[in-house]
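Excluded from the complex is one protein chain; the other protein chains are retained at their positions.
Labels A, B and C are assigned to the chains in the order they are written; within every chain, residues are numbered from 1.
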Amino acid sequence: MTFPAPLTGVVPPVCTPLTPDREVDVPSLLRLVDHLVEAGVHGLFVLGSTSEAAFLTDRQRALVVEAVVGHVGGALPVLAGAIDMTTNRVLDHITSVTAAGAQAVVVTAPFYTRTHPAEIIRHYRRIAALSPVPVLAYDIPSAVHTKLPAPLVLGLAADRVLAGVKDSSGDLGAFRELVNGARTHAGFGVLTGSEVIADAALELGADGAVPGLANVDPHGYVRLYRLARAGDRTGARAEQDRLCALFAITGVGDPARMGGSSAALGAFKAALHLRGVIDCPATAEPQIPLSGEETERLGKILAAAGLL
Amino acid sequence: MTFPAPLTGVVPPVCTPLTPDREVDVPSLLRLVDHLVEAGVHGLFVLGSTSEAAFLTDRQRALVVEAVVGHVGGALPVLAGAIDMTTNRVLDHITSVTAAGAQAVVVTAPFYTRTHPAEIIRHYRRIAALSPVPVLAYDIPSAVHTKLPAPLVLGLAADRVLAGVKDSSGDLGAFRELVNGARTHAGFGVLTGSEVIADAALELGADGAVPGLANVDPHGYVRLYRLARAGDRTGARAEQDRLCALFAITGVGDPARMGGSSAALGAFKAALHLRGVIDCPATAEPQIPLSGEETERLGKILAAAGLL
Amino acid sequence: MTFPAPLTGVVPPVCTPLTPDREVDVPSLLRLVDHLVEAGVHGLFVLGSTSEAAFLTDRQRALVVEAVVGHVGGALPVLAGAIDMTTNRVLDHITSVTAAGAQAVVVTAPFYTRTHPAEIIRHYRRIAALSPVPVLAYDIPSAVHTKLPAPLVLGLAADRVLAGVKDSSGDLGAFRELVNGARTHAGFGVLTGSEVIADAALELGADGAVPGLANVDPHGYVRLYRLARAGDRTGARAEQDRLCALFAITGVGDPARMGGSSAALGAFKAALHLRGVIDCPATAEPQIPLSGEETERLGKILAAAGLL
Partner (left out) sequence: MTFPAPLTGVVPPVCTPLTPDREVDVPSLLRLVDHLVEAGVHGLFVLGSTSEAAFLTDRQRALVVEAVVGHVGGALPVLAGAIDMTTNRVLDHITSVTAAGAQAVVVTAPFYTRTHPAEIIRHYRRIAALSPVPVLAYDIPSAVHTKLPAPLVLGLAADRVLAGVKDSSGDLGAFRELVNGARTHAGFGVLTGSEVIADAALELGADGAVPGLANVDPHGYVRLYRLARAGDRTGARAEQDRLCALFAITGVGDPARMGGSSAALGAFKAALHLRGVIDCPATAEPQIPLSGEETERLGKILAAAGLL
């Protein structure tokens, strides 16, 4: 299949189910993919932050892409994160994930190093020049400690270096600048990574959404997307409000005891486990697991959302 | 050889010379190692931040360790960075660098993810349990956006999880807490990563120093270390002041045009090139190179320091 | 007049025109107030960040409140910022601005000190207990380096400590949590401080907007508010897009030469000067003024927006 230009719709960043001994649980992963595809999602993003890409070994990363690409067989586009510190390391991941069949790659600004905007541009230009598939920028300041300036992204869009951007910055003003600026760049996709303002982003003209919570309730985000596209803003708003209430699951993990990644990723996996989609809620080392009491509270939120 | 407990002395984080097309330049690397060993350094730290570990591919990282370990043949200890985002990815690097002969590994706190101190502890405990060689903590907040609290490091020292710490935080108050706290932990090494306060750190009781600038002037840091150990504080101070003046080379790169990593690493390599140690001053992508004019100014600083 | 509960509508944070020697230019200030009132704004917020409150002396602050309150004579509500580091200093400002006639006060979290959320709560409770007028929270992390958590604000709303919140954080997800949470707190006003996502905020249910750019184009924001309230989302969207284009005036100041405050506040004042509303575009010390060339570019943006 040709990769859509622009990419549109709901494209969940697919969780990576693990066995109790922290191996990729392929059967659970494929059940999760089925759960998403049957709900009508429009693409799959593997090896993103929600997929615990930062925690998976290279072998595990390759296994995930192969399993998912093989399973969906071209029925919908599969994007893969190529998450690493700098240009050449990212290029190695691109080689690996495209060999495994990924149809586009998603790449952050450099991290760990102290980087200038001119170096971010150089990074994306070199990667795009050498990548066999389209490259999307991944704007995630909470992870890489740099916000991609909208003019920088739009400049790379104009030069056809980037095929799109996933914005996980939470800054809707900057997102609007991207959406408005991208109007003149046919084929450039602007997607929000937010769980809680997807309706507003779509209303602004976003091409799609990449919400981690869509693992737990893909039907909800698909409905939200369809309502937004149909111009039913009241319906979209109501669906978004329901999903915002569900997003409270990411707050059950005690911040005095665990980091934000553990709380969010642990919640998604615990919910998928309670919903019977995956076999085990384990997250990768060194994350702290949710306690029994926290999982119980999470179950109540799921039940209130009609998901249990 | 047995890895020294504690590690002491001058242990330069070895630059990784590159060819003009950004391959590891092994002959230049070995000349650099000779340049350091002949100056009397006490160990070598490959694949650290100064080595551009964040920029090297896994293949390049392995090549560096193999080349250096093979070349020094056990004459002095070789530590290798295992720089990656989380526990299992770090463990894969440890497998690789120890297979290539590294005698200890240097590991940062997790990065990219949002991590709790309890997760940092879990990270180091799991790594140390599985590493075949001693593990040193690498405290580098400018890269990983977390400062390792001294009590956390000292707790892991007490439990013999960590064999030492390289402190690149610049916070001498916290460093003193490490040095004083480590007195009761025989064999635990406390090393400073600072170029400009190595004398003060040694005076406080640091076991050694890991200064990037020691690539350029290893004789200077070896002299500084010997003077400090001999109790000649005035001599150590004078040598440190000379090295501080030399450190100005890291300021020739224009911050309006390049990031801090490009300016520092570019300066070290340009100096090694001007001194005839390495063949090419290239830094890895996506770093911005120094201009001709900047390199000229750098040469004048080198000359003033008596190094040209 | 009774202070509206909740406060609704467009409430510009009123610029403070200065003479060339940096005194408050009262005639220009009153012309600016007339310009805003005639455009139909619903309230006035003096001594906010856009008013250069951080730059004005206490004498100047009092002069501003007296002049504005005296001029509008109760025709519309006047809120005043009480911007200072901690509780008792804020209380002194509240005494001063209420003596001058302010009908409500707007208060940030403590700054300069390192503060715990429990101390922020204590701060607002003590202030509200002693203030003769309603207190609104001012959430402006770029200035005070703390984000007010939505649950903290909503808890104070539930206890009737706060009468509302002005959110200048740019985080629409957290803003939604405020709006949704405030539904059960009758009389609590939730206002956005954003220039560029006011339509989205109003659509979420915001009670009003406090955009600095409304100094320059109050008619635009009043139209936007009316369209949003009338449910004309397409109209509101078009007006917001026009205002977003106008907001580009805050980008004409060269960031290599001046701080973000100088660029934004300088742009608002230069625009008001070019539009003939105020006599002099000067900003307070130590801000750097726009250059002639920058002001010229700003004029072109104004002209394109139909404001010259």
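Rule of thumb we're sticking to: a residue touches a chain if its C-beta (ideal position, glycine included) is under 8 Å from a C-beta of that chain, and two chains touch if they have at least 3 such contacts.
It should be emphasised that the depicted structure is a prediction, and the values quoted were computed from it without experimental measurement.
S.K.: Where does the absent chain touch, in terms of which shown chains it meets?
M.R.: Checking the complete complex, the chain left out touches B, C.
S.K.: Among C:D34, C:D92 or C:E296, which residue is in contact with the omitted chain in the full complex?
M.R.: Once the missing chain is taken into account, the touching residue is C:D92.
S.K.: Quick one: say which of C:G260, C:G276 or C:G306 touches the chain that got left out.
M.R.: C:G260
S.K.: In the whole complex, not just what's shown, which of C:V165, C:L243 or C:A284 touches the removed chain?
M.R.: Hidden-chain contact among the options goes to C:A284.
S.K.: Among B:I197, B:V216, B:L246 or B:L298, which residue is in touch with the absent chain?
M.R.: Considering all chains, including the one not shown, the answer is B:I197.
S.K.: For the chain that got dropped from the picture, name the residues of chain C it touches.
M.R.: Residue positions of chain C that touch the missing chain: 22, 49, 54-58, 60, 83, 85-89, 92, 110-116, 118-120, 122-123, 126, 142-145, 255, 257-262, 284-288.
S.K.: Could I get the residues of chain B that touch the absent chain, sorted low to high?
M.R.: Residues in contact with the chain left out: 170-173, 176-177, 180, 194-197, 200, 203-204, 233, 237, 241, 244.
Everything below uses one rule, namely that only the chains that are shown with their structure count from here on.
S.K.: Mind checking the rotation angle between the two copies, chain B and chain C? C-alpha superposition, nearest 5 degrees is fine.
M.R.: With C-alpha atoms aligned, the rotation comes to 180 degrees.
S.K.: If you average the Cα atoms of chain B and of chain C to get two centres, how far apart are those centres in Å?
M.R.: Each chain reduced to its C-alpha mean, chain B and chain C end up 49 Å apart.
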